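Have a look at the structure that comes next, please.
The complex is shown incomplete by one protein chain, all other protein chains being positioned as in the whole.
Let's turn to chain A:
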Amino acid sequence: MAKYLLLKHYRGAPKAVNDVPMDQWTEDEISAHVQYMRDFADKINATGEYVDSQALAQEGTWVRFDGEGKPPVTDGPFAETKDLIAGYMIIDVDSYERALELAGELSAAPGKDGKPIHEWLELRPYYGSAPTITE
């Protein structure tokens, strides 16, 4: 019973094995990819391990407090930002091993030529609740 965040990156992840951008796939290959993602979400929904998933737009804005009574300062987007998150999935699983297994499966989504992308996903554990009994 632990939650993990699976992060997919636009930029910043190590290079995938089958690293061909989607605009160079056939339409069928794109459909197969989308279907795979949908099936994966359905599957872990049925096993009671799905919490949430979202895709994020490429553009983003940096924002910070600029002092009392003043509107927040905004900046960016910065094209040179090394790390850019594309989306996430949150899972609730029994073990770290199970989280790895699911992440591996998600990374096998088909890309160019219907072959797995072998995309690098970042797996980040949630902080759990502090156990009552420790001593």
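To be clear about the criterion, a residue touches a chain if its C-beta (ideal position, glycine included) is under 8 Å from a C-beta of that chain, and two chains touch if they have at least 3 such contacts; residues count from 1.
Simple rule for what comes next: contacts and distances are computed from a predicted model.
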Out of "Sigma-70 family RNA polymerase sigma factor", "ABC transporter permease", "Putative phosphonate transport system ATP-binding protein" or "4Fe-4S dicluster protein", which one is the UniProt protein name for the chain not included here? "Sigma-70 family RNA polymerase sigma factor"
I'm checking contacts with the chain that's been left out. Which of A:51, A:84, A:108 or A:123 qualifies? A:51
So which bits of chain A touch the chain we can't see? 1, 3, 45-52, 92-94, 125, 127-135
